[in-house]
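I am attaching a structure below and will ask some questions about it afterwards.
Yeah, one chain of the complex is gone here, protein chain that is, but the others are all in their spots.
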Amino acid sequence: MPKIAMIGAGSMVFCKTLVNDILATASLQDSEIRLMSRTRPKLNRMEAFIKRMIRENGAPATVWSTLDRREALQGADYVIVMIQVGGLDAFKIDYQVPLRYGVDQCIGDSLGPGGVFRGLRTIPVLVDIVKEMETRSPNAVMLNYANPMAACCMALGKVSNVPFIGLCHGVQTTLDLISRYVGVPKEQIDFLCAGINHMAWFLSLRDKRTGRDLYPTLRRNIEKPEYYVNEKVRCEVMRHFGYMMTESTGHLSEYVPWFRSSERALKQYCDRPDFGGASGAYYKYCASLDKKYRDVDYLAYENPKISRRSVEYCSYILEAIETDGPFRLNGNVRNDGYITNLPQGCCVEVPVLVDRRGIHPLRVGNLPLQCAALNQSNITVQTLAVEAGLTGDPEAVMQAIAMDPLTCAVCTLEEIRRMTAEMLQAERPWLPQFKGKTLRAAQIISIPKHVRPVDVPLDPALAIANRFGELASRATRRGGKRV
Amino acid sequence: MPKIAMIGAGSMVFCKTLVNDILATASLQDSEIRLMSRTRPKLNRMEAFIKRMIRENGAPATVWSTLDRREALQGADYVIVMIQVGGLDAFKIDYQVPLRYGVDQCIGDSLGPGGVFRGLRTIPVLVDIVKEMETRSPNAVMLNYANPMAACCMALGKVSNVPFIGLCHGVQTTLDLISRYVGVPKEQIDFLCAGINHMAWFLSLRDKRTGRDLYPTLRRNIEKPEYYVNEKVRCEVMRHFGYMMTESTGHLSEYVPWFRSSERALKQYCDRPDFGGASGAYYKYCASLDKKYRDVDYLAYENPKISRRSVEYCSYILEAIETDGPFRLNGNVRNDGYITNLPQGCCVEVPVLVDRRGIHPLRVGNLPLQCAALNQSNITVQTLAVEAGLTGDPEAVMQAIAMDPLTCAVCTLEEIRRMTAEMLQAERPWLPQFKGKTLRAAQIISIPKHVRPVDVPLDPALAIANRFGELASRATRRGGKRV
Amino acid sequence: MPKIAMIGAGSMVFCKTLVNDILATASLQDSEIRLMSRTRPKLNRMEAFIKRMIRENGAPATVWSTLDRREALQGADYVIVMIQVGGLDAFKIDYQVPLRYGVDQCIGDSLGPGGVFRGLRTIPVLVDIVKEMETRSPNAVMLNYANPMAACCMALGKVSNVPFIGLCHGVQTTLDLISRYVGVPKEQIDFLCAGINHMAWFLSLRDKRTGRDLYPTLRRNIEKPEYYVNEKVRCEVMRHFGYMMTESTGHLSEYVPWFRSSERALKQYCDRPDFGGASGAYYKYCASLDKKYRDVDYLAYENPKISRRSVEYCSYILEAIETDGPFRLNGNVRNDGYITNLPQGCCVEVPVLVDRRGIHPLRVGNLPLQCAALNQSNITVQTLAVEAGLTGDPEAVMQAIAMDPLTCAVCTLEEIRRMTAEMLQAERPWLPQFKGKTLRAAQIISIPKHVRPVDVPLDPALAIANRFGELASRATRRGGKRV
Partner (left out) sequence: MPKIAMIGAGSMVFCKTLVNDILATASLQDSEIRLMSRTRPKLNRMEAFIKRMIRENGAPATVWSTLDRREALQGADYVIVMIQVGGLDAFKIDYQVPLRYGVDQCIGDSLGPGGVFRGLRTIPVLVDIVKEMETRSPNAVMLNYANPMAACCMALGKVSNVPFIGLCHGVQTTLDLISRYVGVPKEQIDFLCAGINHMAWFLSLRDKRTGRDLYPTLRRNIEKPEYYVNEKVRCEVMRHFGYMMTESTGHLSEYVPWFRSSERALKQYCDRPDFGGASGAYYKYCASLDKKYRDVDYLAYENPKISRRSVEYCSYILEAIETDGPFRLNGNVRNDGYITNLPQGCCVEVPVLVDRRGIHPLRVGNLPLQCAALNQSNITVQTLAVEAGLTGDPEAVMQAIAMDPLTCAVCTLEEIRRMTAEMLQAERPWLPQFKGKTLRAAQIISIPKHVRPVDVPLDPALAIANRFGELASRATRRGGKRV
């Protein structure tokens, strides 16, 4: 009877999907499902709906809900985290403040100013959960769905040895895309994918039946307008860096400096609507949903019949642990030597095997240098963001954003510092670790007209060069010895 | 009788300085100095001048010159490398081509397109030298002065175990500056400086006599216009990242994205003339010297009296090996665990001890995260440039430049690719490793007006959201249950 | 149509088993089996028998044989190595010479003088094979059955990046034993086993159905004479080091110093016949089989019907690669960080997953300290033996044996050196890498009666103590101040 704590169970769509998957899985059918959220209304609706599912499908599972996280965690076997701290209010700040400074985010939940602040809000809560697990559910595994995935998982790996895995469906959805683009059913594609969350690389793509390399076909097709137009930025990165990766165009355009830092680039590469690259696409989508449906109980109209399992990895992982699997997936874990040219201790997304003994990441070795280079540019931001999230150091926040590939291509340090200060102030309600701290100001220093610079010693190299210049001019004055 | 091979002895100013230092050092006075260059005229002048020095000062040293590098290396104890491959002709391309693509370099010899290409030209020659040393002078130490220092030394560390050290005077000259800014004689400053060449961090600055931390004074002073104006960019980096570092403003402005990527930034931070930030300052300086003095024999007018040793580390290192030192300096070495949060095998600039047993770098441990972050952004470029320099892979050249912090803030990938192709073509004479290779083209793909995108599967997350949107709208249509 | 090269196909029993397994596996039924051996008679018998199997079972497979290893390797998908270099003649020396020096081996094929020399004979051949694979079958996987497993695999991992796995059935057979001892069917035992070949530790033993820890039962039972008597040494190691491991008593008694280094220990712990601890048990068994059956063609009388697959991992691994598995086993691989408190690059036996992408060892982390300690004592010997095997340095052979836990408990260094020299001489025909080299002699130095030792400076600590002794005696002489 697996005990499954679902933390952030107000995440209605997602929670409902995962619970359906669990109930649809033989070895999990008698689970005890514990729904936890910080507030009631959505939690009640979710509990009511799951009760209905259980009843109408005659499932042996049980469900209960609580506002007390520690109650939910006590003795749990699995802890599934799908929290979103700050909700739409914080997200609005994440998007709108940077935009005023010229940082034009499309999604804004992973890297960049938006992603960094989402991390600052989420990390303290995740740390609390994992610390509580150490005493309340010492044998449990955490499945994390909270974003920003890489920074969150890096923080988890730094503060605890509780086993965890961070889950995302970027690999599956990209494989769907590739399947379509090369004309091979996805079940027939043998692939190796590794890197970091939202930037993992398909290092190998082969047809399982014949061993044929699928990259030549893929390379040929993405040059065709009807393919290219679907994923301009992703295709450009592949054209220049050689490998297909797991992030879609709008999102990817934020993680790298080349596509959103000028009008000219935006027009060329980010001209598709919505998630194809539009400014604030994800925030606007969320806001519109929220506006229309905030108070609607979707689930009251939903069919309670248990449906086929979704592609989400969650129920497959639980099943593999219960039944000894093995189940293979791509997951986010602490880099304990799995990718040898990315830093130890960062969060990597690698092939993982799950069986009764738990989560087993597989060693990948070195990534191609250019793939590691792009990953590293993001890991640098994540590392500083995690430091800031864990310590509450405002300087680290500013430095994380200053290293962000997109931000640094459009702002000066002075602007970044002002933007950071503004965001820290506005998001204060969700940032307990920064309580009582403010970011040091560093205004522009204006130079008075007739300032006399402090004199400084001459650089010795220049001094020598000058000496020779002097000799040389003496030589030429004397009409001397030209060779 | 130390046998000292000077490779690139046509570097007149520099070679003369080092030889003077050697002759001024008791334990090196009977050295056998071997001058090697690829062409004669300057080599002859240098040899003649040194012969004059030896004769007129009654020194026991000997000197001879050769065009045959292997002859110079045979049985050598020390190999001092000061080559510059491609000279002014190549440097012109390094500066002018990128400028046309919007990459406005001030110095252009370390990172950026100019630095990458200087590396591509230099690395094969350095590799040849170090490979010849393995058989011809197996006990020799290499002292490298060739730029780009970090990429060159990384390449050396990858291909050979010959002991080497890369030398630069950035630490000494910055210490002069700091001394002036805090009002403490430099001999009285106790410091720890570590990082990478041209971006090493003064992690600690104390008055030796009292133990007083000198940073508060330094921080206060750089806020004053008369100090700040001397080194705007360096001061800005310190204001935002917390530490003074070893690179001067004009040069530093190229290594980071915030100061040269927009008119507004250039005007604010790079408005000083010449090496203070002006476009092409170093190229123009070299060109003007060359124009005036190319055929002048400076040395014919130089006083052959041996003068006091300069601040260059070279003669001190040789002396320390001959006399068992120990001598301490900051030098560039392979990162065999000395800085633990920079990649193994990259080139780091760390405190080094020299004695009879050779070059002993000291372990520094972790740098502050934000310092490591900035170093890493440069190491990423160096790593790809070294790969390109060693293998002759044109893609790696393009990717190195694409990761350059300044370039990526002003160009798209397509522009970077075109620029790289143009430079590869123009510098072909000095790039033997790229013979017969060209960079793949990747033109802009234009989308016909009415193209019909290939259909692709719906992202499952969106599919679920849509399903709920549907339910929700059904609910609202029915005037249903709002909570 | 998998192409399977079987190197050492004269190993009749073993080769027949593996081929049967292959033919009994659906995805391997159309394999092309290439039998290679250095000499013909047994090879012909094997080929004839397999042809009979194929024919009488109507299998689609093909088989052919060759004396030319390169022919067998050309384009192979799998290379299965089951060579035994030197055969019974060498084995006789491995056992009998050490015995004369007091080193009493029971099996003598893994560690100790016998194991070291078996390694010296085998390593050069394995290196040749893997080097040939690099060019002839660059996509092939090697499955190695040759002993000494750990030293052989360490050598493979040092000279090549060809994927390989070393196979042994110690884990399976020990699990059978454990199953019997705790009364739980082996399919129901959830275990984690890791360490080195022949010394891997069952770090966890649980009942899959209930999660119950099986160690308490196991610990209780091995204290009972009727259990203990089966595996005295293995049980003793478990009693004192806390974990069950994969080696049987007779063999294990050789790897550690406590059971065969004195009459008293032999009598107490190695008093069971044959493989339970008897002197030369394995050599005598091989010799008796050889004597009786050397020229008999067993296979002529064997039923050619394909029988059920054996427990050998080989066919399961091939199947998993062909069908994408995944298949889990315990295998021997290069330690690329899998066990974090054993040396990088040694050979470890860890859980491994096999699928179409190949061999994926799983990360175990740290072993319990005392388990790592015992493993390390064997790895030390293996490391020196591999060095000797690869370089042909006779000193390394002597030092490997000097570090052997059993040998060093019974011999002096002088005896070890003489024994090594004798073995090197006797096994010369199988040791090409030692051609023209002899082990330096180091006879006992006898001290003439009235030798006058060279005078040496007094240890300063003693000098000080003496000075105080002097003071103190002065004090006491003076009847001085006692406190």
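Letters A, B and C mark the chains in the order given here, with residues in each chain numbered from 1 onward.
The definition used in the following text is that contacts are C-beta pairs under 8 Å (C-beta built on N, C-alpha and C of every residue); 3 or more make two chains touch, one makes a residue touch a chain.
Treat the numbers as computed from the prediction; the structure is a model and nothing was measured.
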| Touched by the hidden chain, which of the shown chains? | B, C
| message | Touching the hidden chain in the complete assembly: which of B:D89, B:D190, B:E223 or B:E470 does that? | response | B:D190
| Option from C:E236, C:E322, C:E349 or C:E427 whose C-beta touches the chain left out | C:E236
| request: Mind listing the subunit B residues that contact the chain we can't see here? | output: 190, 192, 204, 208, 324, 326, 328, 336-338, 351, 353, 355-357, 360-363, 365
| Those residues of subunit C which, in the complete complex, touch the missing chain | 12-14, 17, 41, 45, 169, 172-173, 176-177, 180-181, 223, 225-230, 236-237, 239-242, 248, 256-259, 261, 264-265, 268-269, 289, 292-293, 295-302, 310-312, 341, 343, 369-370, 373-374, 376-377, 380, 383-384, 387, 395-396, 398-399, 402-403, 405, 408-414, 416-417, 442, 444-448, 451-457, 459-461, 464-465, 468-469, 471-476, 478, 480-483
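Just so we're on the same page, only the chains that are shown with their structure count from here on.
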| Based on CA centres, what chain would you say lies at the far end from subunit C? | B
| request: Answer with same or different: of all residue numbers used at the interface between subunit A and subunit B, are over half used by both copies? | output: same
| query | Approximately how many whole Å separate the CA-defined centres of subunit A and subunit C? | reply | 46
